[in-house]
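A single protein chain has been omitted from the complex, and every remaining protein chain is retained in its original position.
Coming up: subunit A.
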Amino acid sequence: MADALRETPNREDLPRVGSAGVIENGRYMPPPADMDGKTWVRTTALVQASPLDCYELWRNYNAVPLWQEQIKEVRITGPKISHWVWDVDGKTTEWDEELMQDEPGKRIAWRTIQGDAYNAGEVIFDEAPGGRGTLITYLQEFGEGKAKTAIDTVRNRNPKQSVIENLRHFKAFMETGEIPRTQGQPHGPRGMSGNLKAELYGEHIKTPPGLKRAS
């Protein structure tokens, strides 16, 4: 198998199949394409913490509003059911989620079972190659097509971008105990151009509080 190369002092065994479909039979696989009124996003992060620590923070539903954008509240309402409240400038959207997979230190998967928005996804925690922390792969599917996604991009946050930002917040929170922020800093008058740019850069979307985890 590895006969072609005889000296590979640090090579690790290759997975034949990788998390969230990133690798299949040793080949890199692109993320699923958007089609049939559904949008997919796959994003990854390298986090300097153990897979179990990452899993535990992610799995702590009470802590979700600390690091996910615009999530006001998550309530556990059943053995595998949770109720989510999404708040965009005071306008809330609510749904119930069912936990589909729950493997400590490895994997969490979920899907919406009822409510005003649909999503399903999984997050996978792998040991990173070379012992460099945890490689998180986050795959999520939204029940909205390209037109709705485009409207969201203009009016609020593109859902794909919001998943990417949430994983970024998670990583910062995990590694440093806080989420970097500039909202609330002093500045001179922004004027029309300043406000327009801030809007364009997504700076009006509230950075989650990221206070230290309650033990």
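Keep in mind that, in the parts below, a contact is a pair of C-beta atoms (placed from the backbone, for glycine too) under 8 Å apart; a residue touches a chain by one contact, two chains touch by 3 or more; residues count from 1.
The working rule: contacts and distances are computed from a predicted model.
**Student:** Which protein name, taken from UniProt, belongs to the chain you can't see among "4Fe-4S ferredoxin, iron-sulfur binding protein", "Glutathione-dependent formaldehyde dehydrogenase", "Hydrogenase expression/formation protein HypE" or "Alpha/beta fold hydrolase"?
**Tutor:** "Glutathione-dependent formaldehyde dehydrogenase"
**Student:** Looking at the whole complex, which of A:23, A:88, A:109 or A:198 touches the chain that is not displayed?
**Tutor:** Answering carefully, the residue with contact to the hidden chain is A:198.
**Student:** Footprint of the hidden chain on subunit A, which residues?
**Tutor:** Touch set of subunit A with respect to the missing chain: 46, 48, 132-133, 161, 164-165, 168, 171-172, 175-191, 193-194, 197-198, 201-203, 207, 210-212.
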